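Every protein chain but one is kept in place in this view of the complex.
In order of appearance the chains are A and B, and numbering begins at 1 in each one.
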Amino acid sequence: MTDRAAISIADRAATATPAQLARRVRGLSDRAIAWLFIAPTIVLLLAINIFPLIWTVYLSFTNYRANRPGRAVDWVGTRNYERLLGSEDVWGYLQATAHFVSWTMSIQVVLGLGLALLINKNFKGAGFWTTIILIPMMLSPAVVGTFWTYLYQPQTGIFSYIINAFADVGPVDMIGSPTLAPWSIIIVDTWMWTPYIMLLSLAGLRSIPDYLYEAAEIDRANAWQKFWYITLPRVLPFLMLAVLFRGIENFKMFDLVVELTSGGPGSITELASINLKREAFEKWRTGYSSAFAVILFVTVFGLGNIYVKALNRVKQ
Amino acid sequence: MRTWKACLAAAAVSLVAATGAQAQEKQLTLCWAAWDPANALAELGKDFTAESGIKMNYEFVPWTNFADRFINELNSGGKLCDLLIGDSQWIGGSATYGHYIKLNDFFDKEGISMDDFAPATVYAYSTWPKGTPNYWALPAMGDALGWIYRKDWFARPELRTEFKAKYGHDLGVPENWIQLKHIGEFFQGREIDGKKVYGMGIYTERGSEGITMGVTAAMYAWGFQYEDPNKPYSMEGYVNSPDAVEALEFYKSLYECCTPPGHSDAYMVANLDAYKSGQVAMQMNWFAFMPGIAKDEDVGGDKSGFFVNPAQKVAASTLGGQGISVVSYSDKKDLALEYIKWFAQDHVQKKWWALGGYSASKAVLDDPNFPNTAPFAADFLKAMDGVKDFWQEPTYAELLQSMQKRVHDFVVADKGTAKEALDKMIVDWTEVFQDDGKL
Partner (left out) sequence: MSAGATSAHSVVESKAVGKWIAGLLVMAYALVAVVPLAWIFSTGFKSPPDSISYPPKVIFEPSLEGYVNLFTNRSRQTPEYIESLGTATTWYDDIVRKRNMVITGPSRFKDRYVNSVVIGFGSTFLAVFLGTLAAYGFSRFRVPLKDDLMFFILSTRMMPPIAVAIPIFLMYRTLGLSDTILGMILLYTAVNVSLAVWLLKGFMDEIPREYEEAAVVDGYTRLQAFIKVVLPQARAGIAATAIFCLIFAWNEYAFALLLTSGNAQTAPPFIPIIIGEGGLDWPAVAAGTTLFLLPIVFFTVLLRNQLLRGITFGAVRK
């Protein structure tokens, strides 16, 4: 925006308002401006985030069902929570989620850090190839999930075809096989999000000053020692930050997996969010699913906080 | 500056779009699933528009999203659908929670009698509470689960000889599920015309209702009962009866022996695809698809034959099909009723059948010539004689989700035993009925 345009907007705003008011607006105290600027955002968040959140907490203590408008809503105390925590199935969903989160994080950290170390060697064309690698993480997960079901088709899909080009194992049924299905979602998530870890690791690597390596060179440190004593400690905070962000996202994972496997076979890839959707929007057990939502929220929040403490310790 | 202008323009457009007024001509929106019969209905609807001047819009959603999407629509009080051809199991909930309007007065006024429709369809698609003369829909589309097979493959002399030698009965329409499995095993992995083929496509879908519809086809044939006939909602010994266990185990053995690779999440369209591309010798599917198969360019004509769900202990079949209802949140209920009045007429019902829709009207079904009008018409009458439906309780979605999970866990994910799956289902279902105050 040009300066002249800015002035004219301010002037127009001034002339459009009555003189007295205009003086007041022009003369607004800093404090007033601060609140004037911040308040709309806070109001919006209160209306669309906090109020619903409080409502969810309230609902979680009732037997409310969104599909029965007329029915009386009973206060059921902690029964929804007892049911949830006492249910073997719910622990199964949480286990599936934990499996998904821990494996995706481990594999992506190794791959992402590895790629970053390689890219940091600054070979010719590194910028171009990096950009190519980044593309998957910007795509719409639901659309990606849909399309991977096509790539995963055991007979007509490219995935099974490529596997068979290396090892003659016959049609590979990634989504339908109970043993392979958990890995099918891990593979797609890794394809999509390794670039994320890579990008943050790269930022960490670039923050290491050269003189540290030069000093190590003088001390005749070998490559492994340089990595262990210089590179890793410096990259670790970045890596942990990446894992924090991705860990939370994968704990909440819904879109990618629901389009890919819809939780199947059986409930093997039924992550917490997928089950939550079934309870809330297919069975319409609103009270019960609100309790589940609260549990998930508290878990993310709790784990996140513990993790941030660890992160801060590493940073020091 | 230019980016700002673009942003402002976009914001302005979005506001206009959000508040934009719609053209005020007479029009109706009909919601249904996206499948062959829906295209036939759209074709049929052209006559209605010509007669009444009311334009018809359609919102057709694929089956796997159908229940999810429209039940959400009903529960949010949406005005998208004026007319809804909702699934038979929705009647209980939609009547109880006021999503549909009651049609009794309208039927009386317009002289539409439910006696003019096949009793099984009226019972299943229109009434709630079940069997009482309280009508919430007009039977629109009769349907049941049946089977489609490659008549041309079955007719090959060399295959017939080999089959007979191996199994001791003729390669033909199976009389029971054991014979069905024989056929599946026989074709599994066989090379036909230089292409590897497989036994059959059965329902295994997890997300909506697929595997339940398939498994119940077997269970009903084993004489399955949902509850003690003398003691409603008492399921112990019925849902997990030895016959039920046997049927469920049998269904799993079919999945394991005779389906193509990757057939782990298959419903109607996946079976159609497998069949039409010449991958399988048989498929289970709704009668609704048979007109399309009969005129298909690859497998149509003499290449395909049809049979009703094989009996095991009893002759029975899974019910499909839907009634057409007026959504109570619609602003155009009068126009919607006008459509139903038009649709109920005998000549419209006859054209409906001719276009590929399964009329439930006696004017069509009781016509002595009806069995000859299509290769599957006689089978359709036979199937509709012994149909059974899933729970139609207001809580059906909860009951269904539980069955989907338990059955898929056992059949596809290979977890636990059949007895355990059914036992867990009783626990789930009992809890649902308790929450609903039925127990």
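The definition used in the following text is that a residue touches a chain if its C-beta (ideal position, glycine included) is under 8 Å from a C-beta of that chain, and two chains touch if they have at least 3 such contacts.
Values in this document were obtained by computation on a predicted structure and should not be read as measured data.
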item	value
Listed residues A:Leu94, A:Leu180, A:Leu236 or A:Ala280, member touching the removed chain	A:Ala280
Touch with the omitted chain, as defined above, among A:Trp75, A:Trp91, A:Trp129 or A:Trp228	A:Trp129
Among B:Glu110, B:Glu249 or B:Asp273, residue touching the chain not depicted	B:Asp273
Those residues of chain B which, in the complete complex, touch the missing chain	3, 7-8, 10-11, 13-15, 17-19, 29, 34, 39, 42-43, 59, 61-62, 64-65, 69, 72-73, 75-78, 80-81, 269-270, 272-273, 276-277, 292, 295, 297
Contact footprint on chain A, counting only the chain that is left out	1-3, 6-7, 9-10, 25-28, 30-31, 33-38, 40-42, 44-45, 47-49, 51-53, 55-56, 59, 66, 111, 115, 118-143, 145-148, 150-151, 153, 155-158, 161-162, 191, 195-196, 199-200, 202-203, 206-210, 213-214, 217, 238, 241-242, 245, 248, 251-252, 254-255, 259, 272-273, 276-277, 280-281, 286, 289-290, 292-294, 296-297, 300-301, 304
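Keep this in mind: only the chains that are shown with their structure count from here on.
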item	value
Complex contacts: residues of chain A adjacent to chain B	1-2, 5, 63, 66-70, 89, 153-155, 170-171, 173, 175-178, 261-268, 278, 281-285
Contacting residues of chain B [partner chain A, same complex]	1, 4, 67-68, 71-72, 75, 93, 96-98, 206-207, 260-265, 394, 397-398, 401, 405, 408-410, 412-415, 435
